[in-house]
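One protein chain omitted, others in place.
We just call them A and B in the order they show up, numbering each chain from 1.
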Amino acid sequence: MQFERIRRILALGLVLVLALSTFGLGGCTQDTDDGADDGATGTTETIKIGVHTSLTGGLADYGFAASEALKIAAEDFTGFEVDGTTYEIELVIKDDKGEPAEAPIVAQQLVDEGVVAVIGTLTSGAANAALPIYQTAGIPMISGSATRPDLTELGFENFFRTCLRDDLQGAAIGEWALELEAAKVVVMDDRGDYAVALGNEVQATVEAGGAEVLRQEGQEGDQDFSAQVANIMGFDPDVVIFTGYHREAGLLFKQLREAGSDAQFMGGDGIKSNEIAQGAGGAANVEGAFCTFGGFAQEGMPGYADFAAKFLEVTGVEAGPYAENNYDALGAVVEAIKASGSTVGADIIEALHDVTYEGVQGTLQFDENGDVTVPGGGGTDLIPRFEFKGEAWEFLG
Amino acid sequence: MAEMTARVSGFFGRMPRWVYVVIALALAIAFPLLEQFGLMQTLWLRLGTRVLVYVLLAVGLNLVLGETGLLHLGYVAFFAVGAYTTAILSSPRFGIQWNFWVIVALAMGLSMLFGFLIAVPTLRLRGDYLAIVTLAFGEITRMTLNNWETLTNGPGGIPGIYPPNIFGWTVDSPLEFFYVLLVAVVIVIYLLGNVKDSRIGRAWNALREDEIAAHHSGVRPMRAKMLAVVMSSGIAGLAGAIFAYYQQFINPTYFLFMQSTIVVCMVVLGGMGSIPGAVLGAVVLDATPEVIRQAFTTWLPGAFGRDFLPGVQSALQTDFDRYRMAIFGLVIVLMVIFRPEGLLPNKLWKREVHEEDPRELEKTHQHLFDFEEGKQDLEV
Partner (left out) sequence: MSPEHIFSLTISGITVGMIYALIALGYTMVYGVLQLINFAHGEVFTVGGYIAASTLIWAGVDGTTPLAVKIGYFGLALLVSLVLTAALGWLIERLAYRPLRQQSRIIALLAAIGTSIFLQNMLVIVFGPQPIIMPTAIVPTGFVEVFGARIRVLQVIIIVVSLVLMALLTWIVKGTRMGKAMRATSQDREAAEMMGIETNLTISFTFVMGSSLAAIGGFLVAMYYGSLQFNTGFLYGLKAFTAAVLGGIGNIPGAVVGSLILGLAENWGVGLTLELLAWLFVLGVLVGLYFQLVRAPRRRVAHIAEEFRTPEYESRVRNVYLFAPVLAVKTLFSERTDALVYVSAQHAVRLMLGNAILAAVAIAFFMAGDIQFSSKWQHVISFVVLMAILMFRPSGILGENIVEKV
């Protein structure tokens, strides 16, 4: 009898919840605004900029840096004037947990909010999942950290990025290894989206340069690399390149040093975190390791020192990787709105292709695919290099 | 107040089953129209579409876990097979675009084939071994999809899946996908409802309760179990195929072990062996977290001012997902201990799990008595 009653109450409750939520949902949709009235003078308008990032999940650190950098940027740029209209920027920050399955939901939410442009996504997988929705809605999406090469080649004209592509970084790592006159090179990835794409590029470059390559793989989240270490020791390489993230890199480098390897360790921007020393069981195991970065050299940037100081002041922590790329993404959007005098997505997209923007990273432009370029172009020499010395990564050039 | 509640819920309790079915169907059909008339954000339509995918999965898994009593922990692998079939045959990856019906048939067929292949050797084993084998199969599938770069593009996934063309109708908005999925769900539930009440459905239930007794009553355990596994694999394949079309992009991270456990949780919460239960479980578990998040980050602050419970808001921003999974785990444990028959129980299963409860025993006796007297069908 008792269960029967519970069932009835549940049935009733369910109907109530459905009814309430239907009306509740209806109530909260009226406050979207539909972009700008062109040509109005002396008015103030609020434009919403979406931030599609990952505040939880494995890449939460990057997401934190991105969202904080954007908050700073919004404060810096808000109140800009075009044709007498003052625009106030309002950020709408949403979290996709780094899961591509969540990305379409987040994208839809931002579209529903009526944003004029989106800064994000953090990862390339989420970008793939979210781009169709932004494209249908005609909203530009500018990522500061989605580095997967083929993203700009899929035909999405609303996609732009302010970071350099993985194939450029991969080629740079490969060239660096060849500069070290390495005859035998190990390339290892963690089977993740980012690491595999980068690793393939590195391998292609190194093989084209005539060095012998042993490809190894671990899995993200692995603890034990003993089989790979034994294989690497049997190959006796001059250089070991790990293209994944710093946790696995630390474990791998530690296990390699303990097995007696004296190879030069290298990696991409995934390992450019000072925490690598802890994971490697002490800084000694990563001393002298090299890594690159997928953005421009911060040390060569005209505005980076000011930006980093401000970031530290506002958040209390050092600016994480790709913070300045996100800052510049918002800057480029503002520049495009100024250039086109419109807050309609299609106009912003068109303007972004022509815009020349002076940002934290220097003078930036976008090519026809939406990739970032610098005036005069540039190749692998754009990629900055770092060496691990003492307790931290140090800029080489 | 108590009396009124009792009266109202009594009213709902007395309703025949078809009333609930009609109400649920009407709500489901009306739901996307809210978005059409601007009463609801598209977000909720998208969420509703995802819920329907989970409904398909939960109903399919219910066939194995609920009806037949086999624990299947690699269910998402068949979902993946269906999704990748679509992605490979209808995307710029190999530049081909096959017909929607051919792809759906292939996706279901391939999933069923894989289901058959793992069922043949493992169904002889004890039920708990089956759980581990299916778990291993799920992981093998995911890692193979991740490693087989020439076919699946590895971890990069397959972007740009073409929208399906169903008899000249190009399905490419959330609204259209919602109705396509709704049709699929209704067909699957209708068919499963019939199968459930047929000879084979009874055979599954008999196997779940006592395999030896069922065997001696003329049920062929291998055949019946095989049928359940193969059918449910096919449903997962169907769900995967439509999901890939809808998502337009898939990569191996969609098919983690966690997804399988979420579907298991849906079936357990709703009630094992109960189709309405599986539907309810999917709706509650997939929609509730998003509703809670929206409530605390948008609606309540909107109604009571921005600084409404800021602690809860920031916790939802950063830790929500972890709490969500921890709560899922806890829900499974608490449900199997305190209410193993689920929220919307199947009567037979409920009796089975409360065998020692005298009230339930009495009901069973009464039921059998009524049946012998010709007063009632032996429907369960």
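Quick notes on this structure:
The definition used in the following text is that a contact is a pair of C-beta atoms (placed from the backbone, for glycine too) under 8 Å apart; a residue touches a chain by one contact, two chains touch by 3 or more.
Values in this document were obtained by computation on a predicted structure and should not be read as measured data.
Within the full complex, the residue among A:Glu75, A:Glu90, A:Glu153 or A:Asp224 touching the omitted chain is A:Asp224. Taking the complete complex into account, B:Ala131 is the one of B:Ala131, B:Val185, B:Ile242 or B:Leu280 that touches the chain left out. In the complete assembly, the contact with the undisplayed chain comes from A:Lys254, out of A:Lys254, A:Lys272 or A:Arg385. If you put the missing chain back, the residues of chain B touching it would be 65, 69-71, 73, 118, 121-122, 125-129, 131-133, 135-137, 139-140, 143-144, 147, 211-212, 257, 261, 264-265, 268, 319, 322-323, 325-326, 328-333, 336-337, 340, 353, 356.
Not every partner is drawn; the one left out touches chain A at residues 57-58, 60, 191, 215-219, 221-224, 226-231, 233-234, 247, 250-251, 254-255, 258-260, 275, 278-282.
By our rule, only the chains that are shown with their structure count from here on.
Once the centre of each chain is set as its mean CA position, chain A and chain B turn out to be 34 Å apart. Per the touch definition, chain B reaches chain A in the complex via residues 5-6, 8-10, 12-13, 20, 23, 27, 31, 34, 38-44, 46-47, 50, 92, 143, 146-147, 149, 154-157, 159-160, 174, 247-251, 253-254, 280, 290-291, 298-299, 302, 317-322, 341, 343-345, 350, 359.
By the touch rule above, chain A contacts chain B in their complex via residues 1, 3-5, 7-12, 14-15, 18, 21-22, 24-26, 28-29, 55-57, 60, 95, 97, 99-101, 104-105, 108-109, 111-112, 124-125, 128-129, 131-132, 148, 150, 154-155, 191-193, 196-197, 219.
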